[in-house]
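Structure provided below as structure tokens; questions to follow.
A single protein chain has been omitted from the complex, and every remaining protein chain is retained in its original position.
Right, chain A next:
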Amino acid sequence: MLSYATRRVLMLIPVLFGMSLIVFSIIRLIPGDPAQTILGTKATQEAIQSLHHALGLDKPWFVQYVSYLKDLLTGDFGTSIRTNAPISQEIWPHLAATMELSFVAMIIAIFFGINAGIISAWKQNSIFDFTAMVIALIGVSMPVFWLGLLEQWGFSLELHWLPSIGRDNIRNAVNPITHFFLIDTLLQGRFDQFWVVIKHLILPSVALATIPMAIIARMTRSSMLEVMRSDYIRTARAKGQRMFWIVYKHSLKNAFIPILTVIGLQTGLLLGGAILTETIFGWPGIGRYVYNAIQYRDYPVIQSGILVIAFFFVMINLIVDILYAVFDPRIKYR
């Protein structure tokens, strides 16, 4: 198992290598010029050319790529063209913001999605089942940005219960350590701020959780229904076991593989930065970071941002693959 994990991690190297090449090439196919963006439309030809030279954009693309790779290998993501700050420092706060939001959203999605799916399967064709599945259907087809706006209108503008924008209170900002604000506030014993951070998380994470929750609920239901018809569930009942344990222990563990797969996929999608949600809720996450970089043609930032997102995507896949073996003893990795 351990050697399998090591091998999988080693296999990441060529994957990331390929990713970096693809990202590098695609970006250069996008029309637009960073020097032009930086200097404005009135810049002289000379100014643009000298900036090109300074940024290394006048060299052939493969020279640019090789030097980019060389830097990457030493942990240097390069410098942002726009802010002139090293990307490796700039990117982390954004990444942490997205991870925190995705984490909370996935906890909500997993908890409610799995339980709704289980109860729907257990009480098949009941009113609960019917209602839950209608809600799930609405959930998957609801545009997230629209739900987000609806939430802001209801809970912020009308009711004034929750803040609609940002991660914390600007006038009483969290002093970042890890940039996971839930952790940072606790580390500093600032329970007042911890509460503020939670309030900021609620609306965006609920908006973000809707689709994964609906997908998880539907997958759980169908997977559970299938499992609950099987012979070994009948055996468990013949032992005199309670329905609760038959459902939550015997059935769920068997039904979990497909559920795990959708959880992995959905987590990956959220980490990829939900640009729309982050924009609506003014969330300083990785999605917005990359989106802004695209507008400025900030090549190094786009490259690094996409690479980091891709890295997490593959890592989540790896974790899911390893978790398969935890839930199903018939899956063995060598």
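Quick note on the criterion: a contact is a pair of C-beta atoms (placed from the backbone, for glycine too) under 8 Å apart; a residue touches a chain by one contact, two chains touch by 3 or more; residues count from 1.
Operating definition for what follows: contacts and distances are computed from a predicted model.
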{"item": "Omitted chain (choose from \"Electron transfer flavoprotein small subunit\", \"Quinol oxidase subunit 1\", \"Peptide/nickel transport system ATP-binding protein\" or \"Ferredoxin\") - UniProt protein name", "value": "\"Peptide/nickel transport system ATP-binding protein\""}
{"item": "Candidate in contact with the missing chain, chosen from A:36, A:49, A:115 or A:241", "value": "A:241"}
{"item": "Identified contact with the non-displayed chain, of A:61, A:130 or A:232", "value": "A:232"}
{"item": "Interface with the undisplayed chain - residues on chain A", "value": "230-243, 250, 253-254, 327-330"}
